[in-house]
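Take a look at subunit A:
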Amino acid sequence: MADESVQGENSEVDEETSDLNPEEDSKKDVGRDILDVLEAKFPGSTFDAEAFSNFEDELSITLKPDSLEEVALFLKDHEIFQFTMLVDLTAVHFPNDDLPLHVLYQLFSIEKNRRVRLKVRLQEEQSIPTVSNLWSSANWMEREVFDLFGIDFSGHPDLRRILMPDDWGSHPMLKSYPLEGKGERVYDKPQRKEIGE
Partner candidate 1 sequence: MYEIEETKSEIQTKTVTGADELVVNMGPQHPSTHGVLRVILHLDGETVTDLDCDIGYLHRGTEKIGENITYSMFIPYTDRLDYIAAPSNNLAWVTAVEKFFDWEIPIRANYIRSMVGEFSRIASHLLWLATHALDIGAMTVFLWCFREREMVLDLFETAFGGRLTVNAFRLGGLEQDVPAKFLTLAQEFIDIFPSRIQDYETLLTNNRIWLQRTRGVGVISGEDAVDFGLSGPLLRASGVNYDLRRAKPYAAYPYLDFVVPTGENGDIYDRYIVRIEELRQSVKIIQQCLEQLPDGPVSCKTPRTIKPPVGEIYHSIENPKGEFGFYIVSDGSETPYRVRIRPPSFVNLAALKKLCVGGLLADVVAVIGSIDIVLGECDR
Partner candidate 2 sequence: MNIATEALIAFIKIAVVLLVVSLVVAYLTYLERKIIAHIQMRMGPMRVGWHGLLQPIADGLKLFLKEDIIPSKSDKVVFVLAPIMVLVPAFVVYSVLPFSENFYITQVNIGLFLILAISSLGVFGVVMAGWASNSKYSLLGALRSAAQMLSYEIFLGFALIGPLMLAGSLNMQKIVEAQSGGWFVFSQPLAFIVFFIAALAETNRVPFDLPEAETELVSGFHTEYSGMKFAFFFLAEYANIMVVSTVGITLFFGGWMGIPGIPLPGFVWFVLKLATMIFVFIWLRATLPRYRYDQLMRVGWKFMFPLVLINIFLTGLIKYLFL
Partner candidate 3 sequence: MELPFFYLFSAGIVITSLFMITRSNVIHAALLLVLSFFFLAGLFVLAGAEFLAAVQVLIYSGGIMVLYLFSIMLMNVQVAVRIRQWHRQRFFAILIVLILGFEIWSVLGKGVFPAMKVWPWKLGATPGNVEALGSVLYTKFVFPFEVVSILLLAAMIGAIVLAKKRIDS
């Protein structure tokens, strides 16, 4: 679990994640260096780190949506970390949370053979800046997250559905999506025009 001061500021977020880590001591140092650098660089914003068990590559850092762009750029261009590759970009839906949509960015540094996971929590309908200008691989993966979760990536060059048909009405990976019955097949053309143009 992260630094005390960080935890204090984000206590409402941490309630859920605190039970992830029964052995606090052993993983205190996982990814400590990255957090130190980030906190020194962005004194105003807050970071929250967690790691499952004590795997070094399971470090996730939770950010605010507005700081995503600069933190991502910083981590990509940092001379030590060099997170030059965006391996994966996905989302998880927690319908009962205050911030129900979590967008995750799996960064990887080939030079250092190190992984870090950036996590951004969003409101429903809240948009998030795209990172496709930083990593080209984000282009299709953001399209996929838009397609399956309905998250709008502002500034994305070509935000269209990718896996589902173009006129599919809803976003199937949301937990609210019905698993059976006719409710799932809602075709809704106007929505496609609004977002995908």
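Candidate selection criterion: all candidates are chains of the complex that A comes from, given by their letters.
We take it that contacts are C-beta pairs under 8 Å (C-beta built on N, C-alpha and C of every residue); 3 or more make two chains touch, one makes a residue touch a chain; residues count from 1.
None of the values given here were measured: they were computed from a predicted structure.
Within this complex, the numbered candidate that touches subunit A among 1, 2 or 3 is 1. Of all the residues in subunit A, the ones that touch candidate 1 in their complex are 19-22, 52-53, 55, 57-58, 60, 84-88, 90, 92-93, 104, 106, 110, 113, 115, 117, 135-137, 139-141, 144, 148, 161-165, 172-173, 177, 179.
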